[in-house]
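One protein chain omitted, others in place.
Every chain is named by a letter (A, B, C and D) in the order it is written, and numbering of its residues begins at 1.
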Amino acid sequence: MDTLTNKIKISIQGVTKVFPSKRADVMALKNLSLDVMDGEFVVIVGASGCGKTTLLNLVAGFDSASQGQILLDGQPVIGITPECGMIFQQYALFPWKTVQDNVEFGLKMKRIPKAERQEQAARFIDMVGLKGFEKSFPHHLSGGMKQRVSIARSLANDPKVILLDEPFAALDAMTRQVLQEQLVRIYEKHQKTIIFITHSIDEALLLSTRIVVMTARPGRILQEIVNDLPHPRNADVQLSDRYMELKRMIWVSVQAEVMKSIEEETV
Amino acid sequence: MDTLTNKIKISIQGVTKVFPSKRADVMALKNLSLDVMDGEFVVIVGASGCGKTTLLNLVAGFDSASQGQILLDGQPVIGITPECGMIFQQYALFPWKTVQDNVEFGLKMKRIPKAERQEQAARFIDMVGLKGFEKSFPHHLSGGMKQRVSIARSLANDPKVILLDEPFAALDAMTRQVLQEQLVRIYEKHQKTIIFITHSIDEALLLSTRIVVMTARPGRILQEIVNDLPHPRNADVQLSDRYMELKRMIWVSVQAEVMKSIEEETV
Amino acid sequence: MNTKNSSNLALISIVSLVFFLAAWEIYCRMGFIEPLFMPAPSKILSRAIKMLNNWSLLGHTLASTRRVMVGFIVSSLVAIPFGIFLGSSRFFMAVFDPFISLLRPLPSMSWIPLSLLWLGITETQKYSIVFMGSFVPSLLYIIEATKNIDPLLIRAARNLGASEVDVMREVILPGALPQIIAGLKVMLGIAWTCVISAELVAAREGLGFMIMNGKEYFQTDTVLLGMVMISVTVMITDLVFRKFEKRLLPWTL
Amino acid sequence: MNTKNSSNLALISIVSLVFFLAAWEIYCRMGFIEPLFMPAPSKILSRAIKMLNNWSLLGHTLASTRRVMVGFIVSSLVAIPFGIFLGSSRFFMAVFDPFISLLRPLPSMSWIPLSLLWLGITETQKYSIVFMGSFVPSLLYIIEATKNIDPLLIRAARNLGASEVDVMREVILPGALPQIIAGLKVMLGIAWTCVISAELVAAREGLGFMIMNGKEYFQTDTVLLGMVMISVTVMITDLVFRKFEKRLLPWTL
Partner (left out) sequence: AAGKPEKVTVVYGGSSWIGHYPVWVGIEKGLFKKRGLGVLFQSFYASSGRMGSLVAGDLDVACTGSISAIALMAAGNKGFMAFGTPDSYATVEGVIAREKIKRLEDLKGKKLAVPFASSAHVLVLDLLEQIRLDPEKDLTLVNLQVNEMPAAMASGEIDACAAWTPNFNMLLKMPGNHLLADDTQFSLYKKYQLGPGPDLLVVRKEFAEKYPNTSRLFVEGYFEAVDMLINQPKESAEVLVKLTNLSMEDQMAVQKDIKWIRGAEQKALMLQPGQFVKGMQLLAEFLVKHKQIDAAPAVKDWIAADMVP
């Protein structure tokens, strides 16, 4: 894609993450390395429990690696960094704030004056198609609308990188599709770097510029696939041969890893 | 399929369901008619909120229709009937009972002696691949394992009809696939009549003998498609032309209804 | 539940209450029970009218209400900031934990002897009983509320650039508010218990005094009237509090 | 939280308690405070040893514990079946609702005058105070627990052929049990409050009597010792209850 440059935005270097526990320590990630270029849309797929969320938490600075390091624009990530905006599956909206106030939150933290942040928030609320809902509390919105608020909130804060952890998993298939299309539009317009986690291979193919398949726990990179499907990725593309080929390829490698982890679970 | 006979098992005749409410009454179903043959595997798809769960609740006798009637083997369904075993998305296992006791529950209600019901339960626990977990409490099981217990519990009660309301929606894609295969195996072996609700067109195509598409609310039947894909519906079948054709066909009709309901939501 | 159904249920409740009162009245009139042990409702009513006329009923009720309010408000004002602080600092929680554990099981009543020694028979002593009785439980509620905040929300706030202090003000306080208020509602009930205790032992006004004094003069009707007044006053405070709660928590509507 | 971290926190708690006791002791020894108002911890300890030697400390503690247990057990035995019944019948809930609403706000203390009139200064009177103080709140907890049962579980049971009675026994009772037990744990604390109240006003033994009597003889150390004993005894009862709880609810482990 034309927005891709050759600058490395995020560099994950030999990261290992161990969770200490009373019984036995859990090694979630083992010596994982991955570079994400500026403007890439990387989708990570992998079996449940393979360490995807853990990896994203490390990038956002919520947690620190047991070994190895993560560089953002060449600087090691130490604490929580607002430069990596996170979008959670459970939306994580502030229930006591209206849509408007939720979207303004990041700007308020930057101590931007009221008038200015109102204006900016309004722009992003409009962008995600929620004009008219500014005064609503999250409680009154449907799942899809909540996730749109959460996207607007993140965008309003203008992060360089957006991290999404199965953002659409809780939505029904149809709402999900609408949001996927909106996300692609935003990505194309704002030239963000995106790391996106999903369980759905279709979703991965629909959105990504590159797909990363992780192994079963402890998570490492199993395979990387550059997604060269043409845009827009409409129904025609989804029924094309290249799509089928890519899907089969990913299917096979994910399948093997899933079997490993399911066997582990049931035995 | 060879298990299909020409006997009508369930006959839904001109059913309307209105939920009274303080503001405005909600009409969930409107004059819906549908016949399900003995041994059919009917999958119902439709936009969120179109009344699928409502319909299933009427069939199981949890609720009664505002107009019209439902016949099971020619007899009107009046109260809750154990002849239609229901499998819920949220599993609905009794948390205070072990796997064994959960599976035995229906038999205990029939006052079958302890020894006999232990033996029967063991058979079904084995069938869903949970041998060795008899003494576990649901709390300790993964989502996929819980849903398997719930299936075993229903089967042990030997219902004529099994109703499933998005049973696999809460599971990750990989676990879901394993359970889909198990369900097909059980269906083929035990010759049950099945009504299955899902949001996933892939799931519908993988499982059904017939697919019913519902309209947006108030729910009616929009389209019925006989699923003539060959068995087993492995990866090859899923990448076949006929599969693509059916998928596209359903996609288009569901899409239109979804758009109606999403527009309604956001406006 | 639809409207018709719920008004039906209210009707059942009213019928049931009326029936009970009538049965009680008749039972007493028939002389099955000594008025000393259980006076008829009509006796209680006439006592109420008498005490309303000389303003003493209102006086007792207001005295108790004032004590509850002062003790409760002071204890909330201390408990809320302190509870939020303890709930968000594991170190200070550990420092104060042994004292909280020791104070928690102590009924407000058990402070009466000590408070009498320290403060004498003053209004402050009454307030202190209400304070001691409601402070520790309030504190525990508030600590709990603070700890129960979804850590995801804290993460989200930090991820959007909030500092530790911002998180405290913007996330922990409003996030814990519904539970804090629910806790305070319970505490208000406990505060009433405390005040009645305090008044039973050394007081010259208040509903607790009224029922204790009624007992001294074998006026069982005064005792029962006092109890009814406690019920009614608590119910009214509760109602007022609930109105207030809705105002404070618009997003939960 | 890992093991090392949590043992660190326990250490902080212990250090904090020891430090506080030492400061208190030194403050008293320096004569900054009159022993009448606040005796040193060592004084309280020596009082404890004295009272342990003549068994009176144990006697008071056992007297109170016995009263709590009898009142509490009787009230639970009545409240559990009645609460489950009311929680599953909307009609009878409506019938009893006005009485529950009226009785709910009444502190156990307010029953003291009436119970003295009815029962005199007997052990039964003490039990009745504990009963009245813990019955209505227990009942409310149990009704709430019964109503909170996931209706999906009831549907599932009916769908598997359970009758109404089966549902009551197989679903409602075990389903409400964790919440019932949590409620009873709270009630046990309330029962302690009640017994101390009852003993402060009219008793010859028990921890409530001990602190009231200590105050009369200006033995502030006895007062404080009594309070410490209440704390410790409640904590021990709580611990025992928790063990018992784990036994009853194996599936929540």
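Rule of thumb we're sticking to: contacts are C-beta pairs under 8 Å (C-beta built on N, C-alpha and C of every residue); 3 or more make two chains touch, one makes a residue touch a chain.
This is a predicted model, so every value here is computed, not measured.
> Counting the whole assembly, list the visible chains that the omitted chain makes contact with.
Computed over the complete complex, the missing chain touches C, D.
> Of the residues listed, C:116, C:156 or C:225, which one is in contact with the missing chain?
Looking across C:116, C:156 or C:225, the contact with the absent chain belongs to C:116.
> Looking at D:48, D:102, D:152 or D:202, which residue reaches the missing chain?
Of the listed residues, the one touching the omitted chain is D:202.
> Touching the hidden chain in the complete assembly: which of D:19, D:91 or D:218 does that?
D:218
> For chain C, which positions touch the chain that isn't shown here?
34-36, 116-117, 120-122, 202-204, 209, 213, 215-220
> Name, in rising order, the residues on chain D that touch the hidden chain in the full complex.
116-122, 202, 204, 215-216, 218
In this section, only the chains that are shown with their structure count from here on.
> What's the distance between the Cα centroids of chain A and chain C, rounded to whole Å?
For chain A versus chain C, the centre distance works out to 48 Å.
> Centroid of chain C to centroid of chain D, CA atoms only: how many Å?
Taking the mean C-alpha position of each chain, the two centres sit 18 Å apart.
> Looking at the complex, which residues from chain A come into contact with chain B?
Residue list for chain A touching chain B: 47-48, 129-130, 142, 144-145, 172-175, 178, 199-201, 235, 239, 244, 248, 251, 254-255, 258, 262, 265-266.
> Taking the complex as given, what residues does chain D use to touch chain B?
150, 152-153, 155-163, 166, 170-171, 174-175, 177, 249-252
> Which stretch or stretches of chain B touch chain D in the complex?
Within the complex, chain B contacts chain D at residues 60, 62, 80, 82, 84-86, 88, 90, 92, 94-97, 105-106, 108-110, 137-139, 153-154, 157.
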